[in-house]
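Handing you a structure now.
As you look at this complex, bear in mind that one protein chain is not there, while each of the others sits in place.
Right, chain A next:
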Amino acid sequence: MKLQGVQQTKWMGVLVFALAILVFPFIVTQSFYLTQATFAGIYAIIAIGLGLLMGYAGQISLGQAAFYGIGAYTTSVLTATMGWSPWVSLPIALLFPGLLAFIMGYTMSRLSGYYLAMATLALGIIVHTLLVEWRGVTKGASGFFGIPQLNLFGYTINQGIPYYYLVWFFVIIVLILSLNIVHSRVGRALRSIHDSEIASSSMGVNTSKYKMQIFILSAMFAGLAGWLFAHMSYSISPAAFTFDASILFLAMVVLGGSGSVWGALIGTLLIRMVGIVVHMLGEKFPFITSDFEHVIYGLILMLVVIFLPRGLFPTVADWFDALLTKRSSKKSMLKLAAKR
């Protein structure tokens, strides 16, 4: 159903993207790249959620890694310690981050200004400390061992191609959910808040309610990513859920463009590629260590904020649009000329 003049999900784009995901393991067969691509998928889920929060609710979270970590540790404890099936623990791994986001959002009922950024920053630090110090449950800094693998119809989903497909299956779901939200009544309401909060509330839009819902959703996406991460790895440790990780997610969204669901996805892929390039350079030149990554991320953030404040994806998309309309207007002018 095409509604002209209204932003709608472009199913063609989703389809093309899904096909690219499908064929990728056939083209790139080295397991290193496959693992990287799987990780990129896990991060993409977090980045899409954060992108919704930043671009549509106008809020910044500096603590997405906390929700990610809570998701991962929740399922680890439920499955490894308590013996639950990972599929049963999945809803709980979504629920806990969502609940925490609800409590945070509720106490800061209006979610205005930079308070959420500050509060999530603190949350990230608290959660990381908890993961390290609450040894009885999390087994502390050395990490949590023995997380079971996922089973589907008696078939174990191993790291490698099976897990790659599982992760990207979830990414596509998250992508479709997010695109639908953005292109619906609620998405329109959120976009209208961006342009004029006073006008949208006089249209009956409960602005703080929608901001809150998006915050909860972004936390649940991060929880899902944590669940995927935990069951991919045999062990997890608090080192994966630091402030650095939160900043990395932020960089992905800012690079890709926060006003767009696709932007967050593309940003994630680009940042992961930078990571791979740095890693490869590091093998050749010993002075390039993994810390070098952070320097480059910082540089990218700065450059994007200065030169492409809307992010890569919306800017490039507009160039293409301009190019296409120029072409078509040229064509129609030529046609007119020919008629005469």
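Observations
Heads up, the rule we're going with is that a contact is a pair of C-beta atoms (placed from the backbone, for glycine too) under 8 Å apart; a residue touches a chain by one contact, two chains touch by 3 or more; residues count from 1.
Throughout what follows, contacts and distances are computed from a predicted model.
Per its UniProt record, the hidden chain corresponds to "Branched-chain amino acid transport system ATP-binding protein" from the list "Ion-translocating oxidoreductase complex subunit C", "Urease accessory protein UreD", "Branched-chain amino acid transport system ATP-binding protein" or "Septum formation topological specificity factor MinE".
From the set A:Val23, A:Met82 or A:Ile198, the residue in touch with the chain omitted from the display is A:Ile198, counting the whole complex.
Note that of A:Leu150, A:Leu217, A:Ile236 or A:Val254, the residue touching the chain absent from this view is A:Leu217. Mapped onto chain A, the footprint of the missing chain covers residues 1, 3-7, 9, 176-178, 180-181, 184-189, 191-192, 194-196, 198-207, 210, 213-214, 217.
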